[in-house]
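Single-structure report; data block below.
One protein chain omitted, others in place.
Note that the chains are named A, B and C in the order they appear, and that numbering of residues resets to 1 at the start of each chain.
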Amino acid sequence: MSEQKILQKKSLGELVQKLTAAGNRVLAPVRSGEQLGFEEVTSPRKVADDYIQTTRSAKAAVFPRYEPMLRFTLAGKDVSAEEIAPESRPTVLFGPHPCDAASFATLTAVFTWDSGDAYFEPKLAKLTVIGLSCTKGDAYCFCTSVGGGPGDTRGSDILLTPLDANQYLAEILTDKGRAVVAIAPTLFANANGQAKDRVLAKIAPRFTAKKIAERLPALFPKKEVWLEQSLRCVGCGCCAYVCPTCSCFDIQDERDRYGGVRMRCWDSCGFGLFTLHASGHNPRAVQSERWRQRVMHKFSYQPERLGVLGCVGCGRCSRSCPVDMNLGEHVGALAEAKA
Amino acid sequence: MEALRTKARELLESGAVKVVIGYGAGSDPQRVRALFARTADQVGQLVWDHRCRQNLAAYLIKPDVKALGRMAIVARPATLRTIMQYAAENQLANDSIVLLAVTDDGQIAELTSFAAIEEHLAALPRGLTPEQQQELDKIEKMSLDERWAFWSAEVGRCIKCYACRAACPLCYCHRCITDVNQPQWIPIASDPLGNLEWNVVRAMHLAGRCVDCGSCADACPEGIRIDLLNRLLGREALTQFGAEPGYSPRKEYALSSFKPDDKEEFIR
Amino acid sequence: MVAEFQPKVVAFVCNWCTYAGADLTGTSRIKYSPNVRMVRLPCTGRIDFMLLLQAFGQGADGIIVSGCHPGDCHYTSGNFHARRRWILFRRLLDFMGVDLRRVHFAWVSAAEGAKWAELVNSVVDEVGKLGPYETFPRRLGRRQEAVEVA
Partner (left out) sequence: MNNNNGRNQYTPYRMRIAKVTDEAPGVKTFRLEFAEPAEAETFAFRAGQFGEYSVYGEGESVFCIASPPTRKGYIECTFRQAGRVTSALADRDEGDVIGFRGPYGNIFPIEQWHGKTLLFIAGGIALPPMRCVIWNCLDLRDKYDDVTIIYGARSVADLVYKNELADWGKRGDVKLYTTVDPGGQTPDWKGRVGFVPTILEQVAPKAENTIAIVCGPPIMIKLTMPVLAKLGFTPNQIYTTLENRMKCGVGKCGRCNVGKVFVCKDGPVFTLAQLNELPPEY
């Protein structure tokens, strides 16, 4: 059972300061032009308020855009190599919505399902998530179709819900959450039974993930269904890069004549090169097949194999898509498509 | 809009084309999305207004779309210029597609031959709008350090999703320089140097070819104003070399031609 | 004692004129700055602008690009093509805030040994005054010690 506290909005600054003073990196949504991203902050002055969704997800906190893994030195015939320890400062992620908070479960499933991951796990272990309930959504949100909700607590260590212009209801959910309270105990007052439901956004479900997962295998051979949806897809990697759960990566080397690094970086199943064999054969040669893979992977393969959905319904892919591919809409349509 | 729908229906019913690529309703009232009308009963979904900005010529090179058969494309002036540029670069045969240009009075010009497109474009205004010019001026008035700070922040947000490349009809190389890895010219990772290199390369490879449709910047999820780089180079290519890409099917590419007396003042 | 800043200048030169010109500088016993590292290419037409970015990305503080005078190109017109590219590329660099005092272009013929020495000296001098090009992003995995002047 979670503990409920009240946090005044005006004390956020002090909270950020105390967390920083305690050695934490605080990541929070920062506005830059029309874009919003999670960036390191030391004062709440820059922290964006009143947004539906950040442009990029918070996954970079545990799975950065690029991450050096190995440093090597070339010397004649020989090579010496040393591992680069992952950057894993204690991190407090402030302000992700419940969809983003839920995404860490999917990432964890991918990175630990069979073996551990020396770069992901240390970051996750030191990550504290202070989630922020949604009081508004838009046409792209579909968290309620994939098992989430605007006030869902999963994945958050503390979930804040803005009760009014001045105060948050703070649900202290885990030991990591309690550790945050312990750093600034005076900022958290006892709550007396305030309900958060009345302020939460209303997101109507569009489909049920379970039904989709059941239907998809039969839809796989229906080429025309996938083609119809993906004709306008231009095959960029935008959807995967803004997605909080997309975790496919590439491993690449960079070097000069003396040495270099091996790193991993984001990749996308939307690119033709993703699966291209050295022989020239490409198992997924056209965009409709790549779109099918994207949907199947998130809504069928991952649930079946890893027991987690590959989608949290944040809607970023659809908001950012240059050609308005709308995942929520298309998956909803698949639920109705004839198998 | 009615004229457009009527024309599209005609083309589909007569079998002149297999698909009409136009714009239809999008996810929200601010957006439209590409619509692929293959039957006459789909043409009622076609829309035409100020939101119709995506350069649909980009679909000419997508295998899934090409497989549909002969196509008609709803075209704004920049789309027509793209087709002219394709012609100049020998990427498209004359009369192979139908362009449906909507004129100011709402009528439809059905253009198939390069000559017809050229003639149609000749009657349209050219050059940068005052707003476009102001955007360039604003950056040029900054100090050197301010410009560097501005662009470092802009391209620093790049996540290398290549939406700009995918949305650009003139980025049609089968193997983009970023896909070539022997050597790896441009780093795969979106690190600061890789981001800078990619955005510079993209701009340079379109210099003297770009028709300023703006699709690259519209496509960028991070809102990076990469179109300004193209616009600057377009303006320079015009003033320095008289290059006006996309107005003639015969024009030589500014950077693959030269004049012995090209003017410059910086070479010692 | 802090060592005086030694700028690293990378020169991309064509094989036929400037490289031969630099040879003449040597055989004429003209002394010039050792801070320049020459990269010989067949023709200025082959000098892709990417090479310039790569040089900066790998630690260059200044760049020289040089080849045959207009009309003298071994391949007839490579330098004319290069000139058009430079005109645009320079404008782009300037627009993006790259300091053009770090990027120099010249025509140096095989007979102009003295001009080559003068060019190198003046560029090294100018770049030396600007200091290291620290704002330009570096290649990932670039080893710091390799950046130092050997």
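As a convention for this text, a residue touches a chain if its C-beta (ideal position, glycine included) is under 8 Å from a C-beta of that chain, and two chains touch if they have at least 3 such contacts.
Being a predicted model, the structure only gives us computed values, none of them experimental.
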Partner chains on view for the chain not depicted: A, B
Which of A:39, A:157, A:289 or A:324 contacts the chain that the document leaves out: A:289
Where the unshown chain meets chain B, residue by residue: 181-182, 184
Sites on chain A contacted by the missing partner chain, in the whole complex: 69-70, 72, 74, 77-79, 81, 83, 110-119, 121, 220, 247-255, 259-260, 262, 264, 267, 269, 274-279, 281, 283-284, 289, 293, 296-297, 300-301, 304-305
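By definition in this document, only the chains that are shown with their structure count from here on.
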Interchain centroid distance [CA atoms averaged], chain B/chain C, Å: 34
Length of the line joining the C-alpha centres of chain A and chain B, rounded to whole Å: 32
Touching two or more other chains - residue numbers and ranges from chain A: 66, 254, 263
Per-residue multi-chain contacts in chain B, two or more chains: 187, 189, 191
Sites on chain A touched by chain C in the complex: 66, 68, 71, 73, 253-261, 263
Parts of chain B lying in touch with chain A, wherever the complex brings them together: 26-28, 31-34, 36, 54, 58-59, 62-65, 68, 153, 157, 159-163, 165-167, 179, 184, 187-191, 215, 218-223
In the complex, chain A residues that touch chain B: 32-35, 37, 55-56, 65-66, 138-140, 227, 230-232, 234-238, 240-242, 250, 252, 254, 263, 265-266, 268, 271, 273, 285-288, 318, 320, 322-324, 326, 329
